[in-house]
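One structure is given below, represented as structure tokens, and several questions about it will come after.
Every protein chain but one is kept in place in this view of the complex.
After this line comes chain A, so read on.
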Amino acid sequence: MLKIENLTAEIDGKQILKGITLEVPAGEVHAIMGPNGSGKSTLSYVLSGREGYEITGGSATFNGIDLLAMEPEERAAAGVFLAFQYPVELPGVGNANFLRTALNALRRARGEAEVDAMQFLKLSRAKIKALQMSEDMLKRNVNVGFSGGEKKRNEVLQMALLEPKLAILDETDSGLDIDALKIVADGVNAMRGPDFSALVITHYQRLLDHITPDRVHVLMGGRIVKTGGPELALELEAEGYAKVAA
């Protein structure tokens, strides 16, 4: 499980996270909601190890291991997955090749046997079918020329293949039409189980219509200002952040 205690972080000398304390027990899905500039994306990058963020205090552990001391790839090997708000394009790199390279890197780090091209094809086809996506997705270059919705779907496909223990979804719902939103939600729901936790970061309540969170946290000004059940999301939607947080 994920345990964050009094985490503070800054970027370019500006403090963004001002003491976040949060626990996501194994098997639970938590939503983090908050207005723009509240520190949502910073939190997801700090947890996944992006450079440029200085941790000034506090801790974050995953199943007891110090997350913050690890390289991004080590965190991935430990089972942490970040679904990007803006998935990155890799020209000339085939999606299938990228996914297999990633899967094998993770398997290698965990001391498991690598999958060969045939095994991967079988595995990826099964996942694609379950997610109701097109096999075309595998043949294209990573995110190159993908529509906003396709990019997000590709993130969900990666998540399904890499089978993380903790998924952080950074505004995965932004820019999605209702059908794409459902595919993303189904992808997350399909993974729910006693060994899977997720941190769903979102502006809006609509994604939470499809992924019912166990807990909802409100992030404002770099702090969790309120925590509640799924009904809190509805409340936020109806009343606005300012009023709920007050």
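Operating definition for what follows: a residue touches a chain if its C-beta (ideal position, glycine included) is under 8 Å from a C-beta of that chain, and two chains touch if they have at least 3 such contacts; residues count from 1.
Everything that follows uses one rule, which is that contacts and distances are computed from a predicted model.
Going by its UniProt record, the hidden chain of the complex is named "Fe-S cluster assembly protein SufB" among "Nitrogenase protein alpha chain", "1,2-phenylacetyl-CoA epoxidase subunit A", "3-oxoacid CoA-transferase subunit B" or "Fe-S cluster assembly protein SufB". If you put the hidden chain back, the residue from A:Ala26, A:Leu68, A:Ala105 or A:Val225 that touches it is A:Ala105.
When the whole complex is considered, the residue among A:Lys3, A:Arg50 or A:Arg192 that touches the unshown chain is A:Arg50. Interface note: of A:Leu68, A:Val93 or A:Ala190, the residue touching the hidden chain in the full complex is A:Val93.
Within the full complex, the residue among A:Ala76, A:Ala96 or A:Leu131 touching the omitted chain is A:Ala76. Checked against the hidden chain, the listed residues A:Thr8, A:Ser41, A:Ser124 or A:Gln158 yield one contact partner: A:Gln158. For chain A, the residues touching the absent chain in the complete assembly are 48-52, 71-73, 75-77, 81-82, 84, 87-93, 97-98, 101-103, 105-106, 109, 141, 158, 162.
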